[in-house]
Structures are given as structure tokens and as C-alpha cells.
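The next block holds one structure in the form of C-alpha cells; read it before the comments.
Only a single protein chain was left out; the remaining protein chains are all shown in position.
Presenting chain A:
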Amino acid sequence: MEAVKQGSAAIGLRSKSHVVLACVNKANSELSSHQKKIFKVDDHIGVAIAGLTADGRVLSRYMRNECINYFYTYESQLPVGRLVVQLADKAQVCTQRSWKRPFGVGLLVGGLDEFGAHLYYNCPSGNYFEYQAFAIGSRSQAAKTYLERKFESFMGSSRENLIKDALFALRETLQGEKLTSSVCTIAVVGIGEAFHILDQETVQALINEFEIAGEEAAAPDQAAVDEPLAAADDQAAPGDEGAAPMDM
């Protein structure tokens, strides 16, 4: 949906044991604070949103309550795969009632279940897909192109490399702007690691460590590729999960 395409970028990637969510935090003006785009849903699930953040907040509250109620009844964590189905069904209802409007937000849900780490993308249409890596929001095509090149290595990636790849992908969406910890937010969840948002110092240290300040792009062909691709935004480019059409 258009609302999602116009929101600022959010990126997710996963390995067998970890999921990293990253997003660009652009404030409207110098004076205002930036919007919160990454929400903790439970210890083992987190979500990054792009689009109408108000809708995203409402859905996060719904997800949190679902997790709490599930834990109350079953004394175990709600598997993320179940949660995304419930979310998708909720979104679908709004597409088939004349007095409602669809949720104007795309959600990248990262979480754990008994089999490992998973990343899902929930559309306003009610569709959802599982991804190895994905990017949504404005200028996300640049990130997707980077992720397409690297995604095969993600499954076996270490946590640090996963975060590094997230930062690199994030830099792609900034189109030449300097990547500092003040414009981005990174969150990690993994087996044995509860969902948490990394604080500014940690992120800045990682950026410095990987030397991702962003003076010149990682590959010179990126700059040429970005321009034409930014226009053709409905290029379907999911991860390795097959030819699932992406109706952004």
C-alpha cells in the first residue's frame, strides 16, 4: 500500500538463531523527536513498522495483549508464526468491511519459536510471508538489492555479522547520507537473548567498528542502480522463500 511505501525504511534479517530489525529514524524537523518504529511485543518477539505509525502502535498493543493472554493460558511463549496469522486475519477484516479502512502500516515481525528464529512481513492487505531478509518503506529497494546479494549467507551468520549486514543495508537506504546512531535504531532478538533495542553508544561503536560511516558506497554500481530502481518500486523482491508476490 502507498502508506507503507512512503513511511521511512525498516529492514529485517534473520539467521537460524537471531533476528535483527533496523530502521531509519528521521525526525520531521530539527525540533521534534523522531517516531518510535520498533516495538517490543514480548521477550521473544519484536516488530518494526513502516507507514502510519499510529496504526502500528495499535497493532503492537494488540500483539502484546495476545502474547500476554497466551502465556496466561498456556504458560509458554506464543509462537511467532501463530501471532502473524492472527495479525493477518485482523488486517483482512478491515479490507472486507465497508465502514472500516485497512491498517496503513506494514509490519516486519521478528521472533522465535521452537524451531528457531523467523522473520515475517505483514501487509495491510492481510497477506503475510516469511522472509530471510526484507526491507520496507521509502528507498527500501536499495536495501533490498544489497540484501539480495548477501542473503544466502544469513542463515549461518553470526549475530555480529547479522547486525553488520543490517547496518550496511540501512546505509543503502540513506543514499549517501552519513550513517550515525542518531538516525537509526537497531533491535535484536535471538535464542537465549530477549528482544531489546540496542542503545545509541553500542550502535555507534558498531558503526565505527565496521567503518560504515558511508562516505562512498560499498560498491560503485549501487549508486547507478539506485536511481532507476527507486522509481520502479513495485519490483517484487522477496527473500529466498520462493516467488511469493509482494503486494506492497
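We adopt the following convention: a residue touches a chain if its C-beta (ideal position, glycine included) is under 8 Å from a C-beta of that chain, and two chains touch if they have at least 3 such contacts; residues count from 1.
Convention: contacts and distances are computed from a predicted model.
Student: When one chain of this assembly is omitted, its UniProt record names it as which of these: "POTRA domain-containing protein", "Proteasome subunit beta", "Mediator of RNA polymerase II transcription subunit 17" or "Metaxin-2"?
Tutor: Matching the unshown chain against "POTRA domain-containing protein", "Proteasome subunit beta", "Mediator of RNA polymerase II transcription subunit 17" or "Metaxin-2" yields "Proteasome subunit beta".
Student: Among A:His34, A:Arg64, A:Lys90 or A:Arg159, which residue is in touch with the absent chain?
Tutor: Per the contact definition at the top, the residue touching the missing chain is A:Arg64.
Student: What chain A residues would touch the chain not displayed?
Tutor: On the side of chain A, residues 40, 61, 64-65, 68-69, 71-72 touch the unshown chain.
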